[in-house]
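Selected chains from the complex are presented in situ; the others are not included.
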Amino acid sequence: MFKLHEDRFFDPNPNVREIARELFHWVKDLPIISPHGHVEQKIFADNLPFPNPAELFIIPDHYIFRMLYSQGIPLENLGIPRLDGSKVESDPRKIWQIFADNYFLFAGTPTGVWLDYEFNIVFGIDEKLNSQNARSIYDSIIAKLNTPEYLPRNLYKKFNIEVLTTTDAASDNLEHHKAIIDSGWDARIIPCFRPDAVVDISKSNWLDNLNLLSESVGYEITDFDSYLKALKDRREYFIKFGAVSSDHGVNSVYTIDLPEYEVKSIFKRALNGKSDKFDAEKFTGYMLIKFAEMSLEDDLVMQIHSGARRNHNEVIFEKFGADKGCDIPERVDFTNNLKPLLNKYGNDKSLSLILFTLDESTYSRELAPLAGHYPAVKLGPAWWFHDSIEGMMRYRKMTTETAGFYNTVGFNDDTRAFVSIPARHDLARRIDSNYLAQLTAQHIISVDEAKKLIVDLSYNLVKKAYRL
Amino acid sequence: MFKLHEDRFFDPNPNVREIARELFHWVKDLPIISPHGHVEQKIFADNLPFPNPAELFIIPDHYIFRMLYSQGIPLENLGIPRLDGSKVESDPRKIWQIFADNYFLFAGTPTGVWLDYEFNIVFGIDEKLNSQNARSIYDSIIAKLNTPEYLPRNLYKKFNIEVLTTTDAASDNLEHHKAIIDSGWDARIIPCFRPDAVVDISKSNWLDNLNLLSESVGYEITDFDSYLKALKDRREYFIKFGAVSSDHGVNSVYTIDLPEYEVKSIFKRALNGKSDKFDAEKFTGYMLIKFAEMSLEDDLVMQIHSGARRNHNEVIFEKFGADKGCDIPERVDFTNNLKPLLNKYGNDKSLSLILFTLDESTYSRELAPLAGHYPAVKLGPAWWFHDSIEGMMRYRKMTTETAGFYNTVGFNDDTRAFVSIPARHDLARRIDSNYLAQLTAQHIISVDEAKKLIVDLSYNLVKKAYRL
């Protein structure tokens, strides 16, 4: 019988494990704060049963299908929809069988660990998925999905979620957020303002996105001033729906302070389709500073996610679109690139600027020193590929000694896979418990300090950092 | 009495050690597959006794003499031949004594660990080498070398080697491979096609190498078309002798797809001695794509080794030549540099492209995400300076969570030192056993999964990846 071990992920040394257990005990039932993620709010607005295991676990989650693809399984066979509408596998049982046949690929990966949790704890499956039991596990899951207990809103409550943040385009009208509020359901599901699509003037669809922004505010954007006004108006709109943060996904964190006339002329060139890649780089660099300025005005916490080269595999991008597991990280330079922004606003403690990276070499070299000095800077947790057992341990070991714990912001699950939320927070709390237990067993901190810290890392810091 | 401990390299935690022991037990006697290395095939063609300990252990192995050199011992004193033929130490006993006097320098290094194995297990020496016992150990080794048991072919069988791959220039006529086959000896010693010398047009001896290539195919290479034909003909020739792979040692992994007319004109300039460094960079970048294309035609597995700045110490290079321990790694960018190649052929699962790096910061940032997405990409094991206890642990910890185990290819010993082969595989299998034991003790994988994985990592994956 397959059952998750209660000491999972803890150091096997009994001296450490015992402390880790005790620390985890203090936080395992604390509510979940999920301040950054990509769950579709529509599922809570509609509150309909999830259709089937393939559509719940596989099709929407590039964490999972990229691994199957890496072993040569075509995305079409996994039911990933093609942009041109051509036929892909539509039988969820066939997709599920491929997944089960290849479940061993996930051994030793965080995805495997989360899935084990989801199957075992959320769905009560007591066998490890494999080719033989694929069919019966499928049946068992689908039966549960059709019970009221597994409706999205009921799972939300069962998962003990206190706040769930979605990620939304600047032009989004937040209809599902509105529907949830209007329904009277007592859940705090709030948007996050992500303006990337209207900031990156190098993208071919930038003008289309600008038009959407224009529509959303109800007036035409004819120049940089009306553009800025529209962004501010949208932030205000988001704040009405509970937003506490903005998010900025950038390749590099290049920032630059430009004279206003130059920004205006870049913007004009962009409107006329005549801007070049240097314009785009400068414009994004300038807008990051501008968004920091807006945050100082409207108190939105500012997040910067950087370091992914998006759609590295253009073949897949052209067939299937974005977010299909083909974003590949590259080196990031925070020290030099963020200097203009930090020199302008980094000394202001009323700015809350949270930095995320996919380049771990920056943890100890750049990020921890920056967070350990600038009042505005905080470190987001280990992110994406690093949201994992070893990834989180490296994060703590490479940032704590320079930045301390109190310049970090707790955990972000950053997931599209709603059912993975409790699994991810369980893992994060266990790893932090284990890290603090190791410090305690090495007599670096006391048990009392560790107990205070585990609650801060699991619950208090995230609420404070995101002003919740 | 000096005797290697049976639990060497395992985690001292008893919970982990016990599992590690059990896992190692499953694989310690499996045959050795050595799919990439630099052992001279001539030693098996001739099958003569190794001359003496200095010529067996020290003179051919830059892993060893670089450490002695770093402490100020002149290479001349170690018998390393000078290019100008001037006198160097020729008494192997004197060289051996220097080595023994300085054997403490290897404490904590993989070289030290391998040597301990070679002395203790291969040669049955039961004292740790030092100044005092240098002479007697020398005598003991040389006595053994003159027995049939220590002839190269008998050691090969004793080491339980199933396949041994050598590394050979494109123009090599593979006479020793032929002699081995002709001798009827039942060993699988196969060449690997390494065309670097005829690809890097920036090297002063490129034209000489091109002439050698020309001779090897028996026709003149007058333009890019005949050059390509010659390369393909040589690959076919290598395949006749059992080759399953090509190898490409490049500084950066820059790739670029060029219009044919541009390549042809670069090649023409190179033939006329008029190409510049930009031509050379482009040409290598283009040829990497071309070699991937050839692999798709002839099924050779393609290996790229990158990140060493060769012959950093020009003083040594000019006196002693290449491969004298003065190659120094530098940063590598896989994400951007490999993009053109991967966008062209990376989605084709019939290509097997194995990547090696000396820049560990790329493990989690670039290599694991690439291997965890592109069907063609696999990760070579921890290489060269990182073929070590901590190096292999970092490799597993930084790649597994994103790439899983099945996008890796088992172990490569990559050695020139034939007698170190069993020592290196012993170490690698122990480290993998230990890593899997840690995962098991942390309840991340089950014991059954670990048992399957250790056999895959030690034996199955390498056979599959190299199509053996």
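All chains are identified by letter, namely A and B, in their written order; residue positions are counted from 1 within each chain.
Everything that follows uses one rule, which is that contacts are C-beta pairs under 8 Å (C-beta built on N, C-alpha and C of every residue); 3 or more make two chains touch, one makes a residue touch a chain.
These figures come from a predicted structure and were not determined experimentally.
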item	value
Number of copies constituting the complete assembly, 2 shown	3
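Methods note: only the chains that are shown with their structure count from here on.
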item	value
Angle (degrees, nearest 5) of the CA superposition of chain A onto chain B	120
Inter-chain centre distance, chain A versus chain B - centres from mean C-alpha coordinates, in Å	40
Residues on chain A engaged by chain B in the complex (per definition of touch)	4-5, 7-13, 66-67, 69-72, 104-110, 113, 128, 307, 309, 312-316, 325-331, 358-361, 385-386, 388-391
Residue ranges of chain B in contact with chain A within the complex	13, 15-16, 333, 335-336, 339, 342-343, 346-347, 349, 361, 364-366, 368-375, 377, 397-398, 400-407, 438-439, 441-446, 449, 452-453
